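Single-structure report; data block below.
As you look at this complex, bear in mind that one protein chain is not there, while each of the others sits in place.
Then we have chain A:
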Amino acid sequence: MNNIVILPIIIPFIIGAILIILYKRHAVQRVISGITMLILLAFSVFLAIYVYQHGTVVLEVGGWKAPFGIVIVADMLSTLMLLLSTLVGAACMFFAFQTIALDREKQFFYPLFLFLMVGVNGSFLTGDLFNLFVFFEVMLISSYGLIVHGGTGYQLRESFKYVIINVFASALFVVAIAWIYSIVGTMNMAHIAQRVAELDQAGALNIIAIMLFIVFASKGALFPLHFWLPKSYYGPPAAIAALFGGLLTKVGIYAIIRTFTLIFNHNLEFTHKGLLITIAGVTMFIGALGAISQFDFKRLLSYLIISQVSYMVMGLGIFTPLAVAGAIYYIAHHMIVEPALFLFAGVTQKITGTTDLKKMGGLIGTHPWLTWMFFIAAISMAGIPPLSGFFSKFPIILGGFEAQHYVISGVALLVGLLTLITMMKIFSQVFWGKQKHTEEQGKIPVGKLLLPILPLIALTIILGFAAEPMFTYSMGVAEEIMNPTNYIESVLKE
């Protein structure tokens, strides 16, 4: 029965391989990959419920006992991440069906998409540090393929920077892994956690913690390693940009949460209260300022990712159950709303042919449905009750004030205000004002394009109105990850 936890990794892998064989028949590829994403989504819902009811599921791959073999661990945090990632993946896939140009579609779009899902799902599920590196690479190599997909000059130039920073980060990751192996002599995360606890996280272990933080921060786009994100996410089509904006940075954040709750939790004053909170505060502010200064829809949203992910790091840094639960809630909220906003940018681009805010206007007259759906997503992102954005920011900031971190909580409130300003800017530039697109453009039907976004919008409303059960769940996740003995015992079976 434990084999079920490998299925979210192996299903997209096998289907991706089959799609490579069928690479000349893109209509077949489309049908198969659409069905696959729906199956994956249904399966991850099942897995999340199963783990919630029966507790952590551990698979020892190849029958090799932990800590010697590789383990795949599905606890509540990983199944939640899995559920969100397949949801975002499915929405982007169905959006891509209608927006990706045919010559792009022919160039291995669907196999790359599915291998990206392999890497993302694998990173969430693995319980082995080196295996985490491997799944990071699977994810990154697919993302290199997707980010240059289409091969325009702009994409090639900006993707080069993306590749360079990620190769550098991966090299640093291997160095950090080698170093931690030389100290604790194991790669199994539960076993590492046990031994780091015995050593009381002394000396070089703090340096390794920082090295791993740098690696994950460069994937998660935290200051000062955030500079690559806005430009490289601007290049690819909206479906790919939405997928990256929803998934890739969150894998970095997940890795930070996993390592800094499970392994490096013995020197809180230095790592959490010092490092994480400072970086989160600076990132939040710089990202929000960057978003305000932009007049391009996609670039603005990319800066928004930077400022939003740091709320999760802030929640982790405060490290009280309330704040960590808020961070978990925030991940759920952000992974739903951010891709939705990117997909809206794709829809408006399809109508007006541009992503420049100054060249758009008056869409409310011709596309009222689009406008009001965007409005819901925008105010949810800005944190207006009763939508999910409010209920995810509230516990983090409340937790910050309770733990007497007044500066960061103040910054978080200020950034919330700045986010509201950016959202108002988009809304007034794109949807209000004089109509700047032609009458023919005004008649372009967008109903089908809005369909894949609809579940995301519905979920942000549901997460807002059903905040209590969702928050209880986040609280459960937070208590589980802040109490790593459960994870260690279920992996090592002691």
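In the analysis below, a residue touches a chain if its C-beta (ideal position, glycine included) is under 8 Å from a C-beta of that chain, and two chains touch if they have at least 3 such contacts; residues count from 1.
We adopt the following convention: contacts and distances are computed from a predicted model.
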{"item": "Among \"4Fe-4S dicluster domain-containing protein\", \"Na(+)/H(+) antiporter subunit B\", \"Tripartite tricarboxylate transporter TctB family protein\" or \"Fe-S cluster assembly ATP-binding protein\", UniProt-listed name of the chain not shown", "value": "\"Na(+)/H(+) antiporter subunit B\""}
{"item": "Sole contact to the chain not displayed, among A:61, A:183 or A:462", "value": "A:61"}
{"item": "Residue in contact with the excluded chain [from A:2, A:182 or A:483]", "value": "A:2"}
{"item": "Chain A residues that touch the omitted chain in the full complex", "value": "2-3, 6, 10, 13-14, 16-23, 59-63, 72"}
